[in-house]
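Rest of the complex left out; these chains stay put.
Order of writing sets the chain letters: A and B. Residues in each chain are counted from 1.
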């Protein structure tokens, strides 16, 4: 065990945890004020629910010894994380539970990412059910495919097919996280259908300062996501850190430039979106390209995603907060970019097409991306329709008009009147306190 | 001159605006208000404490019109804003003695 590596992995795990509240803000600021709490709750509930099932069986499905074909980990290996508190339990140079921790927050945020596609209209209970099923039959397997390396905990340990057989390079999750969530988002947007007023009415962001805070926290946390995936504090971590900065900065520039040219003005939502697009694109590729390669990947990610967010109007699916435009498109581009811009001088030591490596790596990347995309899209469609047809997934049109925060959570996000306390304009009054104490209130 | 004041459901605002525009109303003044009436508010819950929110969000529209147009404008608003469910709102008409356009100082009919 190396204390420096462990310090970095534990820090990174905390950084990645923060990304989910960051995402909640990023998404929450983009919806209307009557839906911000529900939007944030879809992320926060992922922290709660996926956190629990990860401990119970998720880690074991993802990182247990392979059951065969590189398709799934053995759920009995680490059920309830058993045996992992021992000082001897290591993954590479860090305690096993540090690795468990780091991977837990990946599972959490992947589920949360999907929710952006179905803003304002998904019932909360069915969303929880969906999250549970999706994590279990989509994320945990895909995580095993992509992130579970042969030999990680001992020489005879066998992992997943994309990492070990296909040998696609997906350093921190272009496929497992972003294509996966993006494809699922598209499927759910199709299942749930358009919001009332989509394409006609103003559904502009209600609070762009939240979006900016969210983008800032996401970027911050993403250093843990990418550089933490080095699982140690070393040159690899430093390279991925710096590539993460380079690509993200360039992507923000790219998005702003496109806006300036196309729409006349560069916007703050564009800057925030460009940041996320760059982060997505560099996620799979940060270990295999140079900082200059990262600049190119990022800049083009900004352009591509800024163009892609318009697709929903063209094709008429209501991917409310552009999970497809940013995560699916950005994830595909980032995954493929490894095949194009990888350079043998980077830690992954592979040459892509433009560095004379031919198409060998490129096809591996394409197969990995395509497999995850197809698997996630199809299975999500099935889960989504099953829920919609059985218990119903979507709130009614009237409830949509009223606002999902009140309907699903009996809350409203803001009250800026100077209310109550014998002062101000009381927008309401206390009707009853928690059941057992009803008397107290009237006392 | 008359002042038509209408209190309507917020999601009807866009329809009302369009209908009035079609009729030829070129200007109005709009504000967000809270309504109290037969339509009851809703309940919110914070840490187990229930709050009755008595007031319902409404949109208030003020339009100064020619005497002749007042009835038509009222009719259009009532027709367009009607959903048939409690809380659709009220429209009332009151007399206006004079109206001035600030930009030009024009008065009455010319000021609209």
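In this section, a residue touches a chain if its C-beta (ideal position, glycine included) is under 8 Å from a C-beta of that chain, and two chains touch if they have at least 3 such contacts.
Quantities reported herein were computed from a predicted structural model and do not represent experimental measurements.
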Number of copies of each distinct protein chain, complete complex: A x3, B x3
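Everything that follows uses one rule, which is that only the chains that are shown with their structure count from here on.
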Residues of chain A touching chain B in the complex: 201, 401, 406, 410-412, 427-435
Chain B - residues contacting chain A, complex: 11, 14, 34, 41-55
